[in-house]
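All protein chains of the complex are present and in place, except for one that has been dropped.
And now, chain A:
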Amino acid sequence: MNVFVEKELVAMKFRTVAELVEIAETENLKISEVMILHEAEVMNRPREEIFEEMGRNLDVMEQAIQRGLTEDIRSHSGLTGGDAKKIREYKEKANVLLSGPTILDAVSRATAVSEVNAAMGTIVATPTAGACGILPGTIFTAAEKLGSDRETMIRALFVAGAVGFCIANNACISGAAGGCQAEVGSATAMAAAAVVEMAGGTPSMSAEAIAIALKNMLGLVCDPVAGLVEAPCVKRNAMGAAIAMVAADMAMAGVKSVIPTDEVIEAMYKIGQTMPVALKETALGGLAATPTGRALERQIFGTIDKKS
């Protein structure tokens, strides 16, 4: 137990979203700033170095978006790839969009990164690789819409990091431990809070956005077809990005969650604990166990075995 070390060193210490918001609002700081100060203190690193490292993450995200939207991405299994381009083209050409151009931009970018991940391309795990599309999808779309500069985008990643930090230390962020709600759910909540800060919302609004987003992910199981991070993962990243954007707007409108954010996170954790193992990244249940899921599994591993 290294609690003593942390206790004596960290003035910016937060463990829950409520504590994070309290520090931010009493010190009159942005959530991103609290996270940066926390990082500098705990890891004993200069601020510039931390900012620069986060900037590199942003660059990798941008490259992954670019690849997914312009190159012909196909995973080894052949299950995923090409949908990001398809969505982007539709958005450009369609006479009427049923959702809207901003949502579809977020969705196509999230899909792009997620498809690059499935094809063993380079991505940033946020918080996991399975959920790596949601933050790039939302942050780059919000930045385009808001005219945000690079610093604001890097700050958004620190906001997301702060939220993920609370979720990871109080609950879990892996599909194997908590189901998809812990991965895509966490990423969606992180993105919602990040976008709120980008749009000039308060720390409290970010907290509401987390709760609104995560509540709509509760119970989501991890049931990857053939155990691959492809189906349904890529489409869940797409919809995670859409939910994050809408949750951010709702929070900016002043909508509040009836259940406080930290209790939503705790509920997610408990749901994850009671979720059957078959629905936690074992490919034994859910979509993985459907007749088509099973047939695809046989087909994919049949070919892989022949190759090797």
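Observations on the structure shown:
Criterion: a residue touches a chain if its C-beta (ideal position, glycine included) is under 8 Å from a C-beta of that chain, and two chains touch if they have at least 3 such contacts; residues count from 1.
In the analysis below, contacts and distances are computed from a predicted model.
For the chain that is left out, the UniProt protein name among "ATP-dependent DNA helicase", "L-serine deaminase", "Urea ABC transporter permease subunit UrtB" or "Fatty acid synthase subunit beta" is "L-serine deaminase". Within the set A:L20, A:I103 or A:A118, the residue that contacts the chain not displayed is A:A118. The chain that is not drawn here is touched, among residues A:I87, A:M153 or A:C172, by A:C172.
The chain omitted from view is touched by exactly one of A:A160, A:A193 or A:M245, namely A:A160. Where chain A meets the omitted chain, the residues involved are 2, 5-6, 15, 35, 38-39, 42-44, 50, 53-54, 56-57, 60, 75, 77, 116-130, 132, 135, 157-158, 160-162, 164-165, 168-169, 172-177, 182, 190, 224, 226-230, 277, 280-284, 300-301, 304.
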